[in-house]
Each structure stands twice: as structure tokens, then as C-alpha cells.
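Right, I'll just put the structure down here and ask away after.
Only one protein chain is missing; all other protein chains are in place.
The block that comes next holds chain A.
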Amino acid sequence: MPAVSKGDGMRGLAVFISDIRNCKSKEAEIKRINKELANIRSKFKGDKALDGYSKKKYVCKLLFIFLLGHDIDFGHMEAVNLLSSNRYTEKQIGYLFISVLVNSNSELIRLINNAIKNDLASRNPTFMGLALHCIASVGSREMAEAFAGEIPKVLVAGDTMDSVKQSAALCLLRLYRTSPDLVPMGDWTSRVVHLLNDQHLGVVTAATSLITTLAQKNPEEFKTSVSLAVSRLSRIVTSASTDLQDYTYYFVPAPWLSVKLLRLLQCYPPPDPAVRGRLTECLETILNKAQEPPKSKKVQHSNAKNAVLFEAISLIIHHDSEPNLLVRACNQLGQFLQHRETNLRYLALESMCTLASSEFSHEAVKTHIDTVINALKTERDVSVRQRAADLLYAMCDRSNAKQIVSEMLRYLETADYAIREEIVLKVAILAEKYAVDYSWYVDTILNLIRIAGDYVSEEVWYRVLQIVTNRDDVQGYAAKTVFEALQAPACHENMVKVGGYILGEFGNLIAGDPRSSPPVQFSLLHSKFHLCSVATRALLLSTYIKFINLFPETKATIQAVLRAGSQLRNADVELQQRAVEYLTLSSVASTDVLATVLEEMPPFPERESSILAKLKRKKGPGAGSALDDGRRDPSSNDINGGVEPTPSTVSTPSPSADLLGLRAAPPPAAPPASAGAGNLLVDVFDGPAAQPSLGPTPEEAFLSELEPPAPESPMALLADPAPAADPGPEDIGPPIPEADELLNKFVCKNNGVLFENQLLQIGVKSEFRQNLGRMYLFYGNKTSVQFQNFSPTVVHPGDLQTQLAVQTKRVAAQVDGGAQVQQVLNIECLRDFLTPPLLSVRFRYGGTPQALTLKLPVTINKFFQPTEMAAQDFFQRWKQLSLPQQEAQKIFKANHPMDAEVTKAKLLGFGSALLDNVDPNPENFVGAGIIQTKALQVGCLLRLEPNAQAQMYRLTLRTSKEPVSRHLCELLAQQF
């Protein structure tokens, strides 16, 4: 028995554990445990009141028994009793038992909550710590209800000890994770943000975890944390390795805190210029340190250092705005790809996958293709190989598609079973996406079926049929290739399906060659018939009837096959029915009728590849992002029209079912479900209202990103524009604190006073049409003294330059006292944007320089074009925009009286059309519009549901572009 160390007390427990360990068999162990359980039960039930110590010992034994994997059905009460003990160790064991064993037994929870309440109020830091731990461990809703209001107070109280602050922060975090609705935001949030400045690094670490989670849901509330986090990070990365004492881990200063701060920053876009410079320095320092020789040979040193490095790279990728950093990150990861540590190779592959989707680093990632292919072939660990396959998929484009697809096909032959299906999907998508000539595509898919037929799902072979049907240039080749593939003595059933379908449609294209004459085609297919499943046989029967139309000379043979007893009296009803119907059809219908009924299938509607949809389902949203976001090859849509980014809920029609087109067309659109109109916030939109889309209708374009129409008013109308003098971001100060509030006033209106102080008034008048706008700014000098060097300029922070073009005319450098000058701005929206441009005004007043930075009231909704539509269209589009990332929703309290007329005016001012008679609830508002930008159009649907009783609104936005949904939702939510 080992020497039981410090502070021991419970010898009985040690004896018991020893006994258990000495048991020779499972039976002996169970016997010993049952004896102990009986003993404990009798002690608990006995007449003699147990002292605290005994209670503690027995509770601890029960805990041990539970941890061995046995059920414990008593002792909870005794554990709860221990909570109110004044002895620390008894209390501690009580809490341990509760946090390990109690899930949510409501009766006990009340007693436990009482004990916790007492300990929280005890002002004894050790007791408070235990209580907070218990709350965090159980974390149930009942506990959140009881304490979620209390803990923020403990957290920010001035006299709370550091260790209690740490516990309180993490405890609150746990409650927020389980019951976010029960944690009220409030004044405490700003004080929590300031904990980032705390002297105690442990407090900072715990607070950063809390803030990161809260900021994800409430970015506005915590945005001041950005600059604090950056300066904290900056102090850490520049500190000498001994500065932080015990927070330095193997010569790496505060790695945990660094990782957490970098993660917090990933909740926000790149910060304002001043802060951004500092952050860039930090990131550069981290990248530089990776190149320095290690300060220790221990793996802990390199792990901690690289943990920070990988998190920094994640942030760089997340911001996706500094080409320099992105390329440096890529080079660093490239080094790791060949590192001897498997862990680093794994992480480098994973991280590079996200880098590949940035336009700045895509090319840099591609240079590592050989290393990655090599990893796919030689890595011994399947999880690493999986990462390599993911990366190849992400880095694929037209230049390397053939190489990557052939490597993946080769890998497929030996790939682990667990990941075969995914590889098959990926190959199928890449082959389609990057096919330059479709014969290559057909070859690739047939190879897929040959190599991994079992893993080729319906989506994949449906898709090849759709594509062959839609492109007549590949039909002959496809027929020839499947015919050859079917020659193999053993071919996969999926090959028979594809072969059967294609020959039934296009067999005539190869019938001229005597080697593939109609009778040869038929007997080849029929030789597979008896080995196939019912579904495949049903498909082949349809092929046969199509053959009768294509090749009248096969009619007698085929009729004989259909007439055979094995078909006409087949036990399977589907096969029997087909045989009977086809036989009759071929006998009674005239050649003309037959030709009409059995005509070649019409092209399938173009829509999102069902394979892509499947991959997304498999991997969660964002899986296909390398393909459908970012660097979308503009030419790819016309060549490979099959891959439409518009999502569709339509299921792929089964070729075997619809081969003859005899099945009924989809039912007409059902009227929108009108149930629950009395229920205020019922979501009728999720009901089965919309019908499946039947193909590219004129309206369909509404939701896809189109080539813009030629602007009605070309920019030439902007006579003699002075180029926007952009003084560079570092020259101007941050916007004044009220800038956001001022901006909000202009979201739904175009004219008014933008800013006023004792010296200056700035008025705005603006109008917008399509993607163009003109704005007049009026600067009024309110004093009697002349302003000198008066210079208002417009600045584009961040990427805005590429999103919005603003041309300004210069104004006179002097503004006389009491005078007003006017400045004209011409605005063109190039693509969707999230941050407004800044207006920087500088002048000298009485010798003192004045500077002022405002947000120019240009928000994305200004480029709205209202769209009227009928209820049915609205529902259909609403349904089409059903991907989670296309929707943004906010539930918020009304800040103004809830007046329907005012709301209407605001929504119209916002720019969307108001649609009447769409929502079954007349209280609700529904709107639609298109955001016009030069590069693309974004269709937007919105719905606002007021709840007068609760004084709340629910606002839902659906658009075809994810950031736009969120942004519009935020803009609009602040208006009510």
C-alpha cells in the first residue's frame, strides 16, 4: 500500500480500497462492495447519530464505489447534510459527491441550492470557491435560475478575492453555456471587460474565457474588449520569458492566456487602424519567434510555443485581410508539413485547409501539393491521411484538378473504410466542378464506381446521369464508355444502373458500330439482369422499353423477355407491374405514340449539385466552403453550369422512377399554411408551404448572384470629380464615441443633421438609386470666427476601398463665421460591405487644430431596391434560403413605443418593399428587396414580428449572402 500522503484521515477508506484491489475475481469484488454497501446503509439508518467525520468517510466510500462503475441509490441526503458542516473537509467531500453524482434530482436541488446560497453569502473565500465549483459542475437550469443573477455581482464586486473572481467568471461561463437566456446582460459587462487589465494573470485568463463566449452572442456589448485584449497580448508577447514568473510555461510567456486572447479577437473583424497596427506587430512577433532556435529541447516548450502560433495563424486566416501575414503563415505551415512531430504535421494540414480558401494565400498553399500528396500516400496514421485528403480537396482548382483527382482515386483503392464514402463524394465534386472536357468527368465517375462501387451513393450516380442528359456533347462518349465498362465480367451494380440508364437514352449514338449494335447492347445488359437487385432490375426494364423505341429490331426479343413468366408473374409488385405495363405499351401503342412517350429525357433543371449538399450534411455547414465561397471562378458557372450555388431543397428525382416521365408532375403549390394565425410568434415559414422548384424560372434569378445590369446612370455623370483624397488610415483619429448612434439615426432616413457641437453643424441630404448614390454634406460654421484649413475627407477603413467607391469634391479651405459650405459626394457600391466609410473633418479654429471623425451614413441598405411579390413567391424564396448561415435572427426589447404606422415607415425607409397579405398574422411585417451592388445582387427577405404584450420584437432576415443577413439584422434591430 502506498504511503498515503498529506492531510489524510480516512484510514477506513484506504483499507476498503485495499480490500477491493486484493479481490481475485469480479465476483469477490462485488461481494466485498455489497458488504460495504450494507454496512454503510445500516450506519446511515442506525439509531446512533453519525458524527460528521463518519458521514464524510461513508460518503467518500460511496463515491469510490460509484466511480468503480456501480450504481449508488442512497447517501445523497447524507452528502447534502455535509454541505452545511462547518468543517472544510466535510463540506468539500459533500460537494464532490454532489458534483459527481447529482444530475438534477429536483427535490435535492432545492436543498443543495440552499447550502450553496449560504456558502456564497459566507464571505469565506474557500467556501465560496466550493459553492461556485458545485454550481459549475452541476450547471443545471435550476441552478442557473437560482444563481445566474447573483454571480455577476460576486464577479465584479470590489472586495472579491482574486481566486473567487476566477471561479465566479468560469462559473458564470458554464451557466451561460447551458442557459444563456438566464444570464442577464447589464452594467456588470463593462466591468468584466476591464478585468482584462487586471494585475492577476489568473483572473485575466478566467475573464478572457468568459468574455470570448459572451462576445460571440453579444459582440456589440463587448467590443471594447478588442483594444484591451490587443494591448494585453502585446505585453505578453514582448515580455522576457522570466517576466511573468509562474505564468511562464517552459520559457513561453503565458501560453494559455495568449491562446485565449487570440481566440477572443476572432470574435471580431480586424480592429481600427491604430489597434490594428499593434495587433499586426504582435502577430509578426509570434511568427518571428517560430523561426528562433528553441529555448528548450522539451516538447512542452515547442508545444506551448506552437499552440500560440497556430492560434495566431487562425486569427490571421479569420481576418483574411493582410496578404503578407497570410503568406508568412502559409510558409510556416509549409515547414511544419515535413516536421518530424506527427502532431505538427496533422495541425499544419488542418490549418492549411482554411488558408486554401483565402484568395491571398490560395496560390501559396498550392505550392505544397507534392508534400500533401506524399502525406496521403505515406502517413501511417489514418487521421493524418484524412487531413491530407481534406487539404487536397480544399486546394483544388482548375490548374491542378486532374492531378488531385487522380491521386485521390489512387488513394481510394487502399483507403480506410471509414473515409471512403467521403473521398468518393469529394472526387465526384471536384471532377464535376473542374471538368474542362466532360469525357474526363465521365471517365472519373466510372472509375469511382469501378474502384469503390459500394461507397458510391445514389447522389453520385444520379449526378452523372443528370450531367450526361444535359450535355449532348458528351452523350456519345458516355454511351461508348459505359458500354466498354460493362464488358468487365464482374462489374458493380452501380455501373449496371448507370450503364442501363445511359444506353436506354443514348445507346443509339453507338449503335452504328457493329461491335455495339442494338442486339449486342441488349444482351450485354441482360446478362447482368439476374444478378441485380430489384431496384436495378426495375431500371433495366425501363431501359428495355426504351430500346423498343430506339431500336425497333429488338422489339421481339424484348417482348419475349417481358412476357416470360419470371417477369409477368414476378413476386415483386414493382417488377411485375413494369413488365405488364411495358409489354402492353409496346403492343398497343402506335410507333408515334411510343416515340412520344419514350422520348429522350428533357434536361434536368440546373441546381446545386446534390453531392455537394450531401457532403455538407456529412461535414456540417462550411464543409464545401472551399468550393462555393471566396474564389469562385467566374468562368466556372458557364462551363460547369451544373454547380449552382443556389441551395435547393428538392430531392433528386430517382431515374428509375421517372424514366418514362409517366409519373405525375409535382403537385401545384399548396397554399401557405395558415394555421396558428392567432399564435403571435408562430413560424409559419417553416411549414410545408413552398413547392419544390421546377427549374430555372425567371424569378429564380432573384436569389442568385447575377451579373449586374448596366447602370442606368454611368459614372460619367459625375462631372469632374476630384479623386477621393485618402489620407491613409493612420492619419485620422477613431470615430467619436457617438458615431454609431449618429449613424443609426440615418439607417432609415436620408436627410437630417448628422452632427452638431458648439462650433460646427453637419447636415446631410442624400439620394440613392440602384448601386449609386449622391450625398450633399452641409458644413455650417456656428461661430463668428473663420475656420481655416478646413478639410473634410472620406476614408475607407479596411477592405472598404474595394467595396465602396466614394468620390468627393474639395471644398473651400476657409469657412467664414456663420457661413455654410456644401460638399458633394458621389458613391458607388461595388459589392456588399459591412462598415461605413469614415468622414474626417479637420480645421483650425482660433489657432487650435480641431479634428473630428464621424461615420458617414452610408449603410448597405441604402442600395436596396424594393421588390413586390405575391405570398406564394415569397414563401418559395423564403424556403430556398433555408441554410442556417443565410438566416439571421434577433429577438430584442422595444426601445420605442410599438406603433404599427411608425414601424411601417421605418421599414419603408430601410428600403425594402412591405408585402401585405403574406404573413397570416396581420400584426407581422414582411418585406423583400434586392441589394444592388456593382458586382452582385443580393436578394433579401425580412420578417418582423412584434409582441406587444412582451414589448419585444423578433426580426428574421434571410439573404443569399451570409454576412449581409447578419449585418442587415443588426442595423434594423436598432431602429425599433
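Here is the rule we go by: a residue touches a chain if its C-beta (ideal position, glycine included) is under 8 Å from a C-beta of that chain, and two chains touch if they have at least 3 such contacts; residues count from 1.
The rule is short, and it goes like this: contacts and distances are computed from a predicted model.
Taking the options "Proteasome subunit beta", "AP complex subunit sigma", "Ribosomal eL28/Mak16 domain-containing protein" or "General transcription factor IIH subunit 4" in turn, only "AP complex subunit sigma" matches the UniProt protein name of the chain that is not displayed. Between the chain not shown and the residues A:L214, A:A254 or A:A431, the one that touches is A:A254.
Checked against the hidden chain, the listed residues A:L63, A:L575 or A:I762 yield one contact partner: A:L63. Contact with the chain that does not appear here is found for just one residue of A:R87, A:R110, A:K217 or A:R563, A:R87. Residue-wise, the contact with the chain that is not shown comes from A:N303, picked out of A:N81, A:N218, A:T285 or A:N303.
Listed here are the chain A residues that touch the chain not shown: 1-2, 4-9, 11-12, 14-15, 17, 21, 53, 60, 63-64, 67, 69, 87-89, 92-93, 96, 100, 103, 126, 129, 132-133, 136-137, 139-140, 163, 166-167, 170-171, 173-174, 177-178, 201-202, 205-206, 209, 245-247, 249, 254-257, 259, 263, 300, 303-304, 306-308, 310-311, 314, 342-343, 345-347, 380-381, 383-384, 386, 620.
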